[in-house]
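As you look at this complex, bear in mind that one protein chain is not there, while each of the others sits in place.
Presenting subunit A:
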Amino acid sequence: MTFNLTVSPDFAPDHISGWYFFNTWLQRKLGVGIHLELYDSFDAQREDIRAEKFDLIYANPYDASMLVREMGFQAVVKPASKSDETIIAVNAESPFHTVEDLISGCRVATTDDPDVHTMGMIMLESADLDKNNTEIKQHSSYVVVAKNLLNGDADAGFFLKDAYDELSELIRSKMRVLVSSQISVVHHSLLVGPRMAEHIPAIQTALLTMHDDEKGKGVLESMDIETWEPMDSEQTEFMIDLIDTLID
């Protein structure tokens, strides 16, 4: 039987090859066939997840909620010291210097990344802004969000902090961060579905010692992950409860 792996589309394009190396490494470790499928769009990926196409998912916290509570997935590991944080940025020349300076009718550039969008909207609340008094435009990537800010087509943009940090220095120099979230406990995790549940102990053992293995270490570097840390069911439930409080 061949299992199916997918990865939340919010990783930087530079790490695409890393996920292919990871898949090859994992198949050798487990002695099972795994097919990797990547997506550009969160919505298209979520549709296939709901159709029960996948057995192994590196998921963003928002999708982890659906996977665990509705589809019987189990989180096994998370990347060490890598939490998901959101940035609201503006053009460097913008007259807005704090979130509270943003006004009703302002144009917000976002992506279909559910966690970042949710957190971005939460951080706008302190300016009394919400979906009813802002012009929200969804774009295909963070690079396009940045372009909209640089061209003056948006007043504020939402970014995954990791993605913002990986934009070129030139692009970043033309933007200014209004606020960066500091939540720490919301992060991606690798989840295993019911069809692959019998492999959970082997997956966890392989991943938790991955950095000790020469090849494994190289693969982790190509994915921009230092090491994996174990995740138990209570840690997962805690993160999901937290995400639930953020969704109206």
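Basically, a contact is a pair of C-beta atoms (placed from the backbone, for glycine too) under 8 Å apart; a residue touches a chain by one contact, two chains touch by 3 or more; residues count from 1.
Everything that follows uses one rule, which is that contacts and distances are computed from a predicted model.
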Absent chain [UniProt protein name; select from "Transketolase", "Carrier domain-containing protein", "Phenylalanine--tRNA ligase beta subunit" or "Aerotaxis receptor"]: "Aerotaxis receptor"
Which of A:38, A:183 or A:202 contacts the chain that the document leaves out: A:183
Options A:99, A:143, A:171 or A:202, residue touching the unrepresented chain: A:99
Positions on subunit A where the hidden chain makes contact: 98-100, 122-123, 125-128, 179-185, 237-238, 241-242, 244-246, 248
